[in-house]
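One protein chain is absent from this view; the other protein chains keep their places.
By letter and in written order, the chains are A and B; residue numbering begins at 1 in each of them.
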Amino acid sequence: MATIELKQVEKKFGENYAVRPVDLTINDGEFVALLGPSGCGKTTTLRMISGLEAVTGGRIYLDGKDVTWLKASERDIAFVFQFFALYPQMTVRQNIAFPLESQGEKQDVISKRVDEVVDMLRIRPMLKLKPHMLSGGDKQRVALARSLVRRPACFLMDEPLGALDAEFREAMRAEIKRLHIAQHATTVYVTHDQVEAMAMGDRIVVMSNAIVQQIGTPAEVYHDPANLFVANFIGSPGMQLVKGPYADGAVQLPGGSLYPVPAAWRPSLDDSIGPGELVIGFRAETAEVAEDGPIAGKVFNTDLHGSYVVLHVDLAGDQLVQVRARRDHEYGIGMPIRFGLNETMVRFFDPKTELALSPAESRGVGGEVGA
Amino acid sequence: MSQVTLEGVTKHFRIVTALHEVSFDIKDGEFFVMLGPTGAGKTTTLRVIAGLEKQDSGSVTFDGATMDKLPPADRDVAFVFQQYSLYPNMTVYDNLAFPLRSPIRRTKEAEIKLRVGEIAEVLRITHLLPRKTAKLSGGEMQRVSIGRAIVRSPRIYLMDEPLSNLDAKLREALRVELAHLQKTQGSTTLFVTHDQIEALTMAERIAVLNMGQIVQIGSPTDIYDRPASTFVAQLVGSPKINLLDANCEDGTLCLARGENRARLADICGDGGTLPPKFILGVRPEDVRLQSDGVFGGEVILIEPLGVETLVHIKAGEQTLVCTVPGISSTRRGDTVRFNVTRDRLHFFDPARGTRL
Partner (left out) sequence: MTATVPSTAQRGFAETGPASPVVESVRVDQVTPGARTGLRVRLIAAIVVAFIMLIPVFWMAMTAIKSRPDATASPPKVLFKPSWDGFVGLFTNRTQLSAGALKQYQKRTDLSYWEKVALIRGMRILGPSKFVGQLRNSLVISLASTFLAVALGLLSAYAFSRWDIKGKGDWLFFILSTRMLPAVVVTIPIFLMYRALGMYDTHIGMILLYTAFNLSFSVWLLKGFIDEIPKEYEEAALVDGYSRLQAFGKIVLPQAATGIVATAVFCLIFAWNEFAFSLMLTSARARTAPPSIATIQGVGGIEWGSIAAGTLLFLIPVVIMTFALRNYLLRGVTFGAIRQ
């Protein structure tokens, strides 16, 4: 069993928090992504789990054992760095064998394990080369092999695909995920790229400004973001957010359109917002272009995205929203357009607290919405 | 604004040929993108146009006038670098004013103030003017870099991967801004990138570069729908296009190393022009899971991206990716059947990778 538990783990520098107290449980064999923009605290959190950063508060448990003050070498973890951290003067084989050799393992055990991981990552042709002769993707494969060879309880990865060219990231992403599935190894993966987190994570921890914003499955953070930050950060583009005054079951949008909220939402919105400002959130692909749609605007720009078109719709001067549309239609700049929103997929937020609202009676937080 | 023409430009660096007979033209006011992997020669091309590198042969002309003998200062181009374009010890205001203060221009201070103010408004960085550039965030820095380029109203903008050092979210935001700016100003822009989304969304025309040579020039639709080779096909489109070994047998299309077959009489029949073995290209969004599908395989990986789900299917010995909108109920290990959209198939020569 390789569970990781963080209890009120925090990192402070003087009065500034690099990571505010966080509670997190990672189950055996789970792939958890720590996601957020630069400086949000995700790498610091990872480094605290590994022992490369000492906590200023809280406790860390590996498999139920309190490892908060154990050195990194005493924790049963492997760390994969963004810039590979391969030993430049050693060959690939020596790099991979190093963790076992430094533990004093016997030569035949070392050979066997090295062979295993080398075949797993398909790097046999490179065994005699030195790191500087390899491409970025290959270097990362070697780094992964080195981390696998000790069969640790958990893998900690710090933006391992960040240093690779965009075209290699897709392939390596799938490879790392397949590796994780085959090894059934608990993995904590730090990234600023929400596509990576969504594709690979069993659960995602979204962080911003040293605070955990939401912990959930890809589906949860995508369709039920807990606050405005998560709504905007997840997805490419992020959730489209439009603010407007709410009264009598409808939101008035910039430009004058009136959007009637779905019936299921009315009671709780009347309760929590009353008449007042409300933020509508919808994903670009849940908007449906229709001649009788409630929301009206003008096409500001069109982007070809290969298989579909993204329309940047100008609601009234300064407010742009993105709406996905099929390529078969021609959309010209300046063309008036109307669209509606999928009733089960639309979300609402309180602009003052920035938190998501729920259609259930405004008692609990974040109830399950039918998706 | 100017029109730019490159004619047979070749550049060697010692033993490496960075550019080989590169020729293309950019129309006045066009947003032209050079797309290619690292090392393809995109930056070198930009530098030759700017005058920072001298080409070994070939010519660069602006509006018909050759630029080859002119130093960078006289060519009236603006260059936005990937990084390090802002002077760290100066304020944002001084950085923006710097090009205007150059001896060639000798603009008066009052005019400078006006112009810098204008540009700061457009880029929404007025509040940053007194700050030292070292204290800016990545996104703010790039906005100021763009401001520096605009402030001079040059004949042509040369941008060298200006967004690639930014976080994914920031890149998105700046991309939209840049595209909008270019459209409203009508500026001739040559934009270099290795990111295909940037190329597809911003360009009016794209030139694909590989190892110093132009491989294809066309509109984004051309490049996406009619790639000239497997290289171009793989370069654009996310997720990447599926390239499968295939062959024809008696009017049936067969995916190699597996049992998948489909009748395609017009392509694979007697009138067909395909070689015995070829590479079949099909984009993931053109692969559709259908219970009565012609092809079959096993799901080996699911990648939920929220807006769509990528389903990796193993068909025989080959793997392909299928895009399913929204959240899919397919699970790893499922056996599935799928179809491919007939008119969105691409065929490539297996040896040279060129389009058939």
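The rule is short, and it goes like this: a contact is a pair of C-beta atoms (placed from the backbone, for glycine too) under 8 Å apart; a residue touches a chain by one contact, two chains touch by 3 or more.
In this text, all values refer to a predicted model and were calculated from it rather than measured experimentally.
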Displayed chains contacting the withheld chain: A, B
Chain not shown: contacting residue from A:Leu52, A:Ala85 or A:Ala360: A:Leu52
Sole contact to the chain not displayed, among B:Gln83, B:Gln234 or B:Thr354: B:Gln83
Residue of B:Gly41, B:Pro99 or B:Gly237 touching the missing chain in the full complex: B:Pro99
Contact set of subunit B toward the excluded chain (per top definition): 50-52, 71-73, 75, 77-79, 81, 83-85, 87-89, 98-99, 102-105, 148, 152
For subunit A, the residues touching the chain missing from this view: 12-14, 51-56, 66, 68-74, 76, 103, 150, 152
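Following the convention adopted for this analysis, only the chains that are shown with their structure count from here on.
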Length of the line joining the C-alpha centres of subunit A and subunit B, rounded to whole Å: 25
Residue ranges of subunit A in contact with subunit B within the complex: 37-38, 165-167, 170-171, 173-174, 177-178, 181, 192-195, 198-200, 218-219, 222-223, 232-238, 283-285, 300-301, 303-307, 310, 312, 320, 371
For the subunit B and subunit A complex, residues of the former touching the latter: 37-38, 138, 167-169, 172, 176, 179-180, 183, 194-197, 200-201, 220-221, 224, 234-240, 283, 285-286, 300-301, 303-307, 310, 312, 323, 325-327, 332
